[in-house]
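What you see is the complex with one protein chain gone and the rest in place.
Going by the order they are written in, the chains are A, B and C; count residues from 1 in each one.
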Amino acid sequence: MTAAAATTGASTPHSDGDRLLDVRNMQTRFHVMDGVVPAVDGVSFTLDRGRTLGIVGESGSGKSVTALTIMRLLDIPPAEIGAGSEAWFDGRDLLALSESEMRKVRGKDIAMIFQEPLTSLNPVFTVGAQIAEQVQTHLHVRAREAWSRVVEMLRLVGIPSPERRAKQYPHELSGGMRQRVMIAMALSCEPKLLIADEPTTALDVTVQAQILELLKTIQQRTGSALIMITHDLGVIAETVDDVIVMYAGQVVEQGSVADVLLEPRMPYTMGLIESIPTVEKRGGRLSAISGVVPSPFHLPPACRFEPRCPYAWDTCRDRMPDLSVTRDAERHARCHLHVAGAASRLEAAVSQHRQNMRVGRQLTDSV
Amino acid sequence: MMKFVTRRVLQAIPVLLGVTVVVYAILLAAPGGPEAKFAQNPRITQAQKDSFRKAWGLDQPIPIQYGRWMGILNPSGEGLGVLIGPAGLPNFLPTPLSGATNGVLHGDFGYSIDSGEPVSNRIIRAALPTFILAGTALVLWIVVAIVLGVYAAIHRYSLFDQGATVFAYVGYAMPTFWLGIMLIFAFSGPGLNILPAGGMTETRISPPFGSPEYWVYFGSNTPQALGDIAKHLVLPVITLVVVNIAGDSRFVRASMLESLGQDYVRTARAKGLPARTVNFKHALRNALLPVVTNIGLEIPFLFTGAIVTETIFSWPGIGKLTIDATRDFDYPILMGVLLVTSVMVVLANLLADILYGVIDPRIKY
Amino acid sequence: MTQNVEHQPPVPPAEITDTVPSAAEDYEVGLKSLNQWQLAWRKFRRHHLALIGLGVIATMIATAIVGPILMPFEFTTIPLPDEIVYAGRPPSLQHVMGETGGLQRDVFELVVNGARTSLLIGFSSMAIGVFIGTILGSVAGFVGGVVDNVLMRLVDIMLSLPILFVILVASRFFGNGSVGLVIIIFGAFSWMGTSRLVRSQFLSIREREFVEAARAVGVRDRRIIFRHILPNAFSPIVVAASLIVAGNIISEAFVSFLGFGVNPTSPTWGNILSNALTFIPLGNWWWPLFPGLAIILTVLAVNFIGDGLRDAFDPRSRA
Partner (left out) sequence: MRKLVGLFAGAAILVAACGGTSTTPSPSAAAPATPAATTAPESAEPTPSGPVDLFNPDYGPEAGTTGGSIIIGDWQEATQFNPYYLGQVTEANVASAVWYSLVTISHDFKYIPQLAVAPIPTVDNGGVKLPGDNGDAMTVTWKIQSGVKWSDGEPLTCDDFKYAWEWVLDGDNVGVITTGFEDISAIDCSSDTDMVWHFTKVFEGYAALFGPQVPPLPRHYLSGIPVKDQTTGSGFRPDEVPNLPVSGPFKFGTVTPGAELRLVRNDNFVNPRTGKPANLDSIIFKWYADADAMIAGYRGNEVDIAVDLQDSDIPKVTDLGEQVHAIPALLYEFLRPNWSADTCSTFAQVQDRGSGCPVSDAAIRVALAYAIDKNEINTRLLGGNTQVANTNTSPSAWFYADQAPTNYDPAKAMQVLDEAGWTDSDGDGIREKGGLKAKVELCTTTRQVRQDTLALVSAWLRAVGIESVINAVAPADIFADYNESTRETPCVLAWSNFDIAEHAFSSSIDPFGNYGVYHSSQFEPNGQNDARIVDADVDAALDTVKNSVDFAVIKDAMATFLKVYVDKTIEVPLYYRKNVELVSPAVGNYFANGTLAGLTWNSEDWFGR
């Protein structure tokens, strides 16, 4: 459970043979009519080869932007990547690559799966053509070979009669099938890193499980690393090793998936977990985090979660907490509860959380 | 697909019929009606007037007049026999079957009041120059609008984009006739005397366009003849297309921007495709879908646009014919032109619909 | 717009430049609740070109109202220039837009007085067109069935006719040079788009909950139409109306230019242009230039306002 570690300390990630991705102090801002939106504000994390990392957070927490920044898929302008941001991938800083070098990384070394497979596939080309196009671009093979690769990949992701399906248009496939196509496309060039951005959100519940299962098995079979971006803690619990929790553009907690889910150390994470509906909770009142995500133009001056935090006190309004090591090793949280002198408050919070979660056992079963 | 086409064609029929009714109403609305030419002339005897009325069917109720004009009814038939054509079959059937030659359905649009020629002859003769003008304009229009719009969208907020935007807004707001006149005086009058001010061919070297001699000349001097027409096309085409280019380059730009903002474009980029492929294959192909429909719907308006342009540049096409006929109250010609252009609008709508289905795989009929 | 006389290309789709890229849409947050109009105004205000357009049109309208009072134009009032110059004189301090050829009238005075007629025609014919279109569209959308079918086929038929051409013919056949008749003719052929719009609004709104609810509690149809449906249809109508105004101003200029419109002795921008043409070869460029610019400026301004309104009323665009 050490794969995900805050890189607050100096390290030399590019010299580390196991380290695949090392994001350091990433800052992404959008210049819009009303001002500047700090969508990602100083995010850092690492990911080792073959490992899986989950990024969770509400809408607008910056998790998707983090992924898009790594992929360099944001339009600049209006987006702007802050000076000092780094994203070391396999020994190279992605943010410093030229566009043509980056193009060789995309789809080849890092592949991405998006939330909405219908809109993410081009409606006017057959799915086979769209996969073949990527294969031809990166593997420099002839059309015929590319096509057999397409069929092979479609078969790999469990699409029946792949030869026929390859010649169909996206709208002719079901939602689950389309997402399988997206996965096939993403895996077609054997990427080292797969980023899945809410891959199951747009799908039926039954299909969700299949797709997650598929992702997991494929990831294991190919050995690529996986970043799973989701707002659904259930998804995280089933698929990843480590997790980071984002709120308002910042990482607020990080650790192994079991630690974070079972022993959250930050009131926001606690709230997230408490708001998951479970069988045991049925009939009871579902708790939720009160209030709304702050406007990006009017972020609270200190702790960004403070206005919604049931445990906030004066300190929380005075200064922004750091993402610091908690009293448990390898765990990081951005919360004043972990500074010295707040121990009683932390205890209160934890016990309250436990009480809220008294019936939340089943979550751990899957870990 | 066939089913859809059939359904659309069937839907178009009542519209076409309605158009003929409206067009026929113009005849009724014409000041003085068809008899105006003779009605008040004391030198025309009553007997002559009566025979004229009879020939035009003016002594019949209006629906029957309309039926004759349309060619549904046989003017020489009696009683229910009016429905039967000379060959014993319903009169509205095509000429080879029914033997009928009267009425719009059989290509008979009547005679020009001004010149006495069959209207269909005049329209056919005027059609080719208009097709040349409108066709050239169409190609230029589509190409320039797309290039301008796409380039502006890809380089959004660049100097080029801003220039294109200014051009689009001003071009869109500019009265065409004003532009045409300014162009004449800039390029063929007191300004730079480098382009012809009007007409379609250089009278000195070329036989009149459309005559049999012209085609002989065209066959033996093709490059020269083409160059001649091209030279005469420059100003009218520019005048005709500026508005369209202005409007549609914005349309293309917006459509392209929308397309560029779509998820599949992000996917394409995430696949590591070169920018060229992303823009011109993935984004453009989708951006063009609405553009194609739009242009399909606009094509007929090239012909109304030609009214202005042809008048200013003495281009011997449908537009000039229209203005002349309007000026002289030559309503058989007006009716003919109106009918033909309206049918073209209906057909263009139909084609645009069908074409959209062809190019967009999502549409299933 | 229209144009142009000829034809008006279709309205370009809503400009989407103002929307933030999709990745940032995550940041859409609850605004404090504004009603539809406040919201629209808030968005409209943000559209600088539309604001400029609004300023231009306001100035134009003010000019059209006040100008003729300050510098009344009477065709039979003969200017007495200090020097007789057949081709007229170029812009000067005394005549900021120069003088016409011939009687050496003040071009500025002509343009100002022309504004009254041209704008009157543009706006009044739009009002007639929108009025007819709203009535017919409402009837079609609310009554539905055969009535709807007949009316919409009528719209199809009218839209199949090349309208500029029909307007030309109608002006020639029935026009007598009076402004009123020109307005009626233009208005009579400007309603089709509006009626389609209103009808489609009806169809979509009719099924919405609040209308169902109103009906369920026994609110009468007329009240439903006027209190519930029409206000909702208002925004697309306003946008369409701006385009009708622009189109009709250009079309009127063309029809008058051909001599089938307003009596050439009363200035409209088209008439002024038409009269000016024969003097261009004498070097009198200012006479056609200024009315031409007035048309362009007005149409531009109206189009900008139309763009602004479209964005303002578009729920997808951001406030």
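We take it that a residue touches a chain if its C-beta (ideal position, glycine included) is under 8 Å from a C-beta of that chain, and two chains touch if they have at least 3 such contacts.
These numbers come from a predicted model, not from an experiment.
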item: Omitted chain - touching chains that are shown; value: B, C
item: Touch with the omitted chain, as defined above, among B:G18, B:G71, B:G149 or B:P196; value: B:P196
item: Identified contact with the non-displayed chain, of B:T6, B:S76, B:T101 or B:N121; value: B:N121
item: Residue of B:F92, B:F209, B:F251 or B:Y264 in touch with the missing chain, whole complex considered; value: B:F209
item: Interface with the undisplayed chain - residues on chain C; value: 75-78, 84, 86-87, 101-104, 176-177, 259-260, 263-265, 274-275, 277-282
item: Sites on chain B contacted by the missing partner chain, in the whole complex; value: 31-32, 36-45, 48, 111-112, 114-117, 121-122, 125-126, 129, 184-185, 188-190, 193, 196-200, 202-204, 207-211, 213, 311-314, 316-317, 320-321, 324, 327-329
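Rule of thumb we're sticking to: only the chains that are shown with their structure count from here on.
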item: Leader among chain pairs (count of C-beta contacts); value: B-C
item: Remotest chain, chain B as reference, centres from CA atoms; value: A
item: Chain A-chain B separation of Cα centroids, rounded to whole Å; value: 57
item: Separation of chain B from chain C, taking each centre as the mean of its C-alpha atoms, in whole Å; value: 25
item: Of all residues in chain B, the ones touching two or more other chains; value: 263, 266
item: Chain C residues touching chain B - in the complex, by the definition given at the top; value: 1, 3-10, 12-17, 19, 21-22, 153-154, 156-166, 168-169, 172-174, 246, 250, 253-254, 257-258, 260, 273, 277, 280-281, 283, 288, 292, 295-300, 303-304
item: For the chain B and chain C complex, residues of the former touching the latter; value: 14-16, 18-19, 22, 26, 29-31, 156-157, 169-170, 172-178, 181-182, 185, 189-190, 243-244, 246-248, 250-251, 253-255, 257-258, 261, 263, 266, 290, 294, 297-298, 300-308, 311, 322-323, 326-327, 329, 334, 337-338, 341-342, 345-346, 349
item: Chain A contact footprint on chain B (complex, rising order); value: 262-264, 266-275, 277, 282, 285-286, 289, 359-362
